[in-house]
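Every protein chain but one is kept in place in this view of the complex.
Naming follows writing order (A and B), and every chain is counted from residue 1.
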Amino acid sequence: MTKKYFGGCDVGSTTGKAAILDENSSIVGTSIVPSEIDPEITSVQALEKACAQVTDLSSYKDLARIVGTGYGRNEVAFANENISEISCHAMGAFYCNRDIKTIVDIGGQDVKTIAIADDGSVLEFAMNDKCAAGTGRFLEAMSRIFRMDLEQFSVLSLNARKIIPITAQCSVFAESEVISLLARKNPPEEIAAGIKAAVSKRCFSLLKRIGMRPLVTVTGGCAKNQGLIKSLAKRINMEVTALPVDPQIIGALGAAVFAGRNGREQE
Amino acid sequence: MRLPGLAKDFFKYSLIGYILEAKSLKDSFIYAKYWALIWGSVFKLVGKLLFKRGPMGIIRELRQYPWILQLLGATRLLRRITHGRKGAYLESTGMVIHSIAVTLVEKLEEVFYQPELLLISEDLVPPEIGTAMGLKVWIVEAMGLLLPLINPEADLSFIDEAENAGMNPDSCSFVKAAVGMIIKEQMPKGSAIVSSNMPCDAALASYSYIRKKYGVPIYRIDAPYHFRSERAEKLFVTDLKGMIAFLEEHTPGRMDWERLREICEARNHMMELEVGLWDMMQASPAPLASEAVWLSHLWHFYWFPGNKVGVRLFERLAALAQKNLDAKIPAVKNEKYRAVLWNPPFPHFVDIFNQVERTYGITLIMDSLSYNHHELIDTSTPETMLKGLARIIMQGPMVRHTRGPAENYLDDIFRCYKQFNLDMVWIANHVGCKGAQALNGILREKCREMKIPLLIIDYDLLDPRIVSHEGMMNQVDDFMDNVMKARRPRSMTQ
Partner (left out) sequence: MNMFRELLKSPQNHLVEQAVSDGRIPIGYSCSFVPEAFLMADRLVPVRLHAPGVAGTEIADIYLSNFICTYVRSLLEFAVDDRFDLIQGWVFVPSCTHMQRLYDNLEYLKKPAFNHILDVPRKVTEATIAWQAEELRTLADKLSTHFGVDMSDDSLMKAITEWNNFAEVIQSIGELRKKPFPPITGTEFQALLMAALVSPKDLILPKILDFRKEIEQRDGVGEFRSRLMVMGSHLHDPEFIRVIESQGGLVVADLFCTGSIPGFKPVEISGNPIRSLAEHSFKKTLCPRMMEDFDRRLETIIDTVKEYRVDGVVIEIIKFCDLWGVDSMPMVSALRNEGIPVLKLEREYSMGGEGQLRTRVQAFIESMDK
């Protein structure tokens, strides 16, 4: 094998993501797999799935360099280095669109906002990691109350004529609030709009903390939630720029960019 | 922990453990010296008590003040915060811990042998006055702050006690710990109480309970919001005079102005030495850091201003700094980032600065509780001395930063940043300190404007259950990795 490939692996709490770049920094493979208990197994599965898309690669071991990121990054012993998901999301988004200056990353267990410098590095960040409200897990729990999968729930609010506000700050209390609103026969789409408004409010608050500048994008699995994106754009009074790749793999992509860059530096 | 674990732990924190780990004979000698001196203070306390009161006396005092046993861990504290430190820097750390041990033993002996002279005081009432009156000042909040330095969980039972008694759980743990200690009746008793309206609402309000519980007379001094005026100084001096009259009426204390002059002069000297030390701290790399700056000030200026132990400490700290400066030896090897800590320190995670200096080369140059810029006390007349003390209290950090407009708090940060050539500002975002929390929004925007790297660490002052040490370190790591782009040795990332 003459060509070199660089891998990035984002070991998240609910899914593992991998991205592979070739020497020209083009994306040649990506994957998303459900997280296993052992982060190392998750990362191997994600990388193997991505490598399968590249004919030159028979195993992740053929990668010239691997950067691990995500909450489980410290457990990925075979990675050449690990870089925090904050830097990786910034780099991944920068790779996709150099005009992006602000990111909201809505992950499974936390929400982060990141301000990006002109070179793709992190200027500032803010996180909500103490509380489940506003995270992917929160939206998952909410969709279960509506007896829907995430995809159905994602579009539910799009037709809402008005928003029923959810006042509870805590996700547990919000759940009971939503259950009683549904029991009182309120239109589900209006309650769903209220839930998304609550999440966008959280994001807005975190965005204000880092000084929001356009273009703004959303990364992480929840970026696929159309209702949420619509609600966020309305709340921040700014367009949310869509990314040309799956927003869920941005962290892994950023890690792969770092792998390529640091790999070349070491040569 | 099983026996082998306990033995290993004991060995690690023992003197032999240190010597085996230290690479230099000289450093081993320095460490051993302070190890012995600290134990010497403990033995002095116990020996004297044994001699005066017999074994039953010791048992009685320990039953009254069980927290004293925590102090036996003082050399463990020494071990935790001296990790990796060398030469004069190591010595400065040992010196600070030893000076605390000596003065604390002095204080405990007053509690044991002169209870009739004890004056129960809040931490922001000038202790100089009570001391000049021949009283023995016991600061209600002091042990709550000191004990977690030795044992991070030392205050938990006190905090729980206060919350169970109905205190709002979101109030400051500094106040909760003191109140809890009083509820458990583990606080020394005195003939009178002096308190104030400072620094925060919770501290002020707690004295209604404390007074009820103690059942002794109380005097409260009241610092105005607009404190920077002749008019405010006059009002506060009148208040201090009221306090002196109160103490003369309700305690055996009598004002000895000559004694007050001696204390104020010694305090002035201590301050001059400290300012000299700060001048040297402006050098990059800094000749000393961390405890030599923050802990020395916190303990000696707030509780023992003018005490000979404190004066001697600052003389020696200044000499050590000079020695390092002359020899061009940095306190922190590979000093990379110079930091200020704003708001109260991290008592239950006191070794965080040791960790970050080894991991990242972050050097703690200054902290907000030490950062004074008032004048020396004019000791020419009683009136001028009271005016000087009034200024020190009203313009001191805890008070200056908690009243008056936001600029009092914010501009001081920027001033300090410039004065000490800093690279980053650390905000100790104590969950109970609402006045500071409410300025973080403005601070973030100002720092962004001025391109000052800002790290806001969420934590609780005395309760590690709110944010764990790991949680605190994660905040540092995230900031260092992403904003400062610092590379850690891989061994440190696990």
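List of remarks:
Here is the rule we use: a residue touches a chain if its C-beta (ideal position, glycine included) is under 8 Å from a C-beta of that chain, and two chains touch if they have at least 3 such contacts.
Since the model is a prediction, treat every value here as computed from it, not as a measurement.
Looking at A:5, A:125 or A:204, the residue that reaches the missing chain in the full complex is A:204. Contact with the chain not shown here comes from a single listed residue; of B:216, B:406 or B:473, that residue is B:406.
The residue from B:18, B:207, B:299 or B:337 that touches the chain not shown here is B:207.
In the full complex, chain A touches the hidden chain at residues 165, 167, 201, 204-205, 208-209.
What chain B contributes to its contact with the hidden chain is residues 162, 165-168, 170-172, 175, 179, 195, 197, 200-202, 204-209, 211-212, 220, 222, 224-226, 231, 235, 238-239, 242, 402-403, 405-406, 431, 434-435, 437-442.
Following the convention adopted for this analysis, only the chains that are shown with their structure count from here on.
Look at where the CA atoms of chain A average out and do the same for chain B: the two points lie 43 Å apart. Chain B meets chain A in the complex at residues 441, 444-445, 448, 458, 477-478, 481-483, 485, 490, 493-494.
Note for the complex: chain A touches chain B at residues 74, 81-84, 86-87, 90, 114, 121-125, 127, 130, 209, 211.
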